[in-house]
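Can you read through this structure? Questions will come right after.
For this depiction, one protein chain was excluded, whereas all remaining protein chains were kept in their positions.
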Amino acid sequence: MRVHQTKLEIRTTGRGFSNVTAAVEAAVRESGIVTGLCSVFIQHTSASLVIQENADPAVLRDLGRFFADLAPDTRDWEHDDEGPDDMPAHAKSALTRSSESIPVVRGRLGLGTWQALYVMEHRARAHTRCLVVTVQGE
Amino acid sequence: MRVHQTKLEIRTTGRGFSNVTAAVEAAVRESGIVTGLCSVFIQHTSASLVIQENADPAVLRDLGRFFADLAPDTRDWEHDDEGPDDMPAHAKSALTRSSESIPVVRGRLGLGTWQALYVMEHRARAHTRCLVVTVQGE
Partner (left out) sequence: MRVHQTKLEIRTTGRGFSNVTAAVEAAVRESGIVTGLCSVFIQHTSASLVIQENADPAVLRDLGRFFADLAPDTRDWEHDDEGPDDMPAHAKSALTRSSESIPVVRGRLGLGTWQALYVMEHRARAHTRCLVVTVQGE
């Protein structure tokens, strides 16, 4: 068994979803690992990871609105140092994922047909987000 | 260290919880791994994984109602190609888990006394759901 670790930098465009499947898939290919696990970790608490449908863009729009209603900017948050989009970003991160573990099957990410991995940017403005991809297996 | 990977097919009965602990435990036993990690991944975005109490069935009923209220079928979802239970299924998947990592301790799943792993089916009708179980350790 071996371990292969890569850091990825993802430029988001403000609130919304960035499909990072191809970038993570490239790290898996680079590792040469055929059977194992690919763990993706995001080093932030105002952006997060989520696996979602890759087909209809309306799914992502619905999800964005759904989370905006769950944790609205207009709530009376105590922590608002960086503006009204600061604390809802932390709340949405708590509700989604900081890490995601995807099996490596025959040298590729073992995602289902309709699955993609997204970075969900919760801040209003564009950010550069760091992911650590750790592939383990043989 | 070794890696052992198995695919499980779980037949759900529509909205609700299927306890998959025994099936995953069997994959761990089969692996012969004594100390390590068992990662379970669900290859769908309208069903998900959750670890919950295994004792009182009222917990699962409460959880079902709780998530139905958080992401109701009656919300004005844009994505409704497959019916009113389509988009709430994606929302509930985003709120729970696509992957779960459980330690392997002395050749068994290191769950707490009251824990079980469930597939949470979010669609109204029965589905066959694919899980990939990856056990790594020694």
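To keep things simple, chains are lettered A and B as they appear, and every chain counts its residues starting from 1.
One rule holds in what follows: a contact is a pair of C-beta atoms (placed from the backbone, for glycine too) under 8 Å apart; a residue touches a chain by one contact, two chains touch by 3 or more.
What you see is a predicted model, and the numbers here were worked out from it, not measured in a lab.
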Contacting the left-out chain in the complete assembly, out of B:L63, B:A89, B:V119 or B:V133: B:L63
Footprint left on subunit A by the chain that the document does not show: 1-3, 5, 39, 41-45, 70-71, 75, 77-79, 81, 87, 90-91, 93-95, 97-99, 101, 130, 132, 134, 136
Residues belonging to subunit B that touch the chain removed from view: 1, 35-37, 50-53, 56, 58-59, 61-63, 66-67, 70, 95-97, 100-103, 105, 110-115, 136-138
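Assume only the chains that are shown with their structure count from here on.
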Whole-Å gap separating subunit A and subunit B, where each centre is the average of the chain's CA atoms: 20
